[in-house]
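Presented below is the structure to which this report refers.
Not every chain is included here, but those present sit where they belong.
As written, the chains take the letters A and B, and residue 1 is the first residue of each chain.
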Amino acid sequence: MIEQRRGDGSLRHLITLEGLRRDEVEALLQHSQRYVCLAGQRPVRGTALRGIQIATLFTEPSTRTRVSFELAGRRLGADVINLELQLSSRVKGESMLDTIYTLQALHFDVFVIRDAEPGVLAHVAQHVGPHVSVLSAGEAHLAHPTQGLLDALTVRQHKGRVEALRIAIVGDLLHSRVARSAYHVFRLLEAREIRLIAPPGLMPGPDEFAGCARFTTLEEGLEGVDVVMMLRIQKERFSAAALPDGAEYFARYGLTAQRLARAHADAIVMHPQPMNRGVEIASEVADGPQSVIRSQVSNGVAVRMAVLETVAAGRGA
Amino acid sequence: MIEQRRGDGSLRHLITLEGLRRDEVEALLQHSQRYVCLAGQRPVRGTALRGIQIATLFTEPSTRTRVSFELAGRRLGADVINLELQLSSRVKGESMLDTIYTLQALHFDVFVIRDAEPGVLAHVAQHVGPHVSVLSAGEAHLAHPTQGLLDALTVRQHKGRVEALRIAIVGDLLHSRVARSAYHVFRLLEAREIRLIAPPGLMPGPDEFAGCARFTTLEEGLEGVDVVMMLRIQKERFSAAALPDGAEYFARYGLTAQRLARAHADAIVMHPQPMNRGVEIASEVADGPQSVIRSQVSNGVAVRMAVLETVAAGRGA
């Protein structure tokens, strides 16, 4: 596993939440909370990143996450440039490194990278100069660490201490980086229970998600939970779920008000977006009183501000 | 019709010029005039929009209008982010709203939207939070309000009071949002006469453009006018104009120096751009002494600065 800290112990990269200590995650969450603001409020701004150059490199499109990082950087005074360079080692390992060295020679301080291929981020992090930080904006099915942090922040805002909570993660767990980062952060914060609910064909193997109870129906899995974390399902997964289409998927695995009633009466409902309404979630639930989906989005910018400021602060100079 | 004002009467959205009062339009034009600057002069800048976040969402490409809004926002200190999100309700009504709610949760204050589908802008405006403004950058064939304002500003700069003027709008009126917004603003400013000149197949029905005289030849329609507003024609309209191609269109409906001679000797010629030279307008006219086409472009930024500042000022906070 890639070392994400500098020699002095400060956080330099954020590629995965695995291996972070609890106090590090707590510090990031507290830092993030300072940047949270309500709808209609003017967002907190600062100058902590003045003179810092951030490059976003997304080999998969994701306007939401890209804009969230861009706003986070800009609100703290950084220059953010969106690059359309191909970064993948699939093209050519050395070409990717040439791109990295070029960006470094252009004096970018932070690379925010989304890549569909496992390992590209760690590969980049191993080769950049000591003053450069690499932040994941989503890596294959493996990790989406800022999403994990924003999910934890959202849960704490609405439900208080994580230790007391039963959390269900529901849907296409097999392919979900959101689920893996959520698992890491909630385990680190010592959630009382983490449950996985998925169709058999979309349930990860036993070598992953240690310690989680596994369910194949929402009816069983949601019983008494405090947090329902829905995942997005891609159309091409329906066959793996042994279901022909979205309507069938919804009938079997969609979060309806009726199924949600199995959860704790004040359970919250989360979704990383974009939602497939009528497939993995019913509109009445997505827009209902238990949904905290919109505060997840706001929290995303706050978390990315905190992460950017943290890695830049440790950089010295 | 959508209510564009806040409870206190201040302008919040600008989706159409229909329903605005004359004093509101006059105030916007006077405000715009402060931001007009000559070629080679350094543009007026300000800080009125510092901390304001503007998102541009264009489902039809339009570099000119997008850049005009972007420059307007930046000159007043706003953060402007160009989004490539699909917004159309054609995809899915609720998906569109999810996008809107996401942008709102990212604390965007102003959405600048261009959309080919009638009604999307009003739909968005009905659902955004009270602190968010929606500005049209062109909606279907219906409205292009900042274009209407910049056209009015240009006419006033060159011809003085609109009340005294005979104005001809020429070309593909049927499909033109530019024509509709021009009609609204010139009627509000009580132009002496507004004439429509179009091939029969491109002339709007009698339920629209109330009070306008209608002509099917430039020779008749341009007689004695003070302002000639040309419209852009798309190639696919030639058949509706009962003409096979651009050369034929030009022969029948193109603005030549000879036809322009029917107008008042100091009449001005306008065009929203991009021009089809040799189709709707002769180059010698487009580049001639009566053309004010380039000052329309400069006025566009000034008008958008004034509109952005007006809707942001009323926002409070």
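In this section, a residue touches a chain if its C-beta (ideal position, glycine included) is under 8 Å from a C-beta of that chain, and two chains touch if they have at least 3 such contacts.
Here the structure is a predicted model, which is why all the values come from computation and not from measurement.
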Total copies in the full complex, given that 2 are placed here: 3
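To be clear about the criterion, only the chains that are shown with their structure count from here on.
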Copies subunit A and subunit B - rotation angle from C-alpha fit, nearest 5 degrees: 120
Subunit A and subunit B, separation of their C-alpha mean positions in angstrom: 42
Complex contacts: residues of subunit A adjacent to subunit B: 37, 39-43, 45, 63-64, 67-68, 70-71, 74, 273-275, 277, 283, 294-298, 301
Residue ranges of subunit B in contact with subunit A within the complex: 51, 53, 79, 81, 83-85, 92, 94-95, 98-99, 101-102, 104-107, 129-131, 317
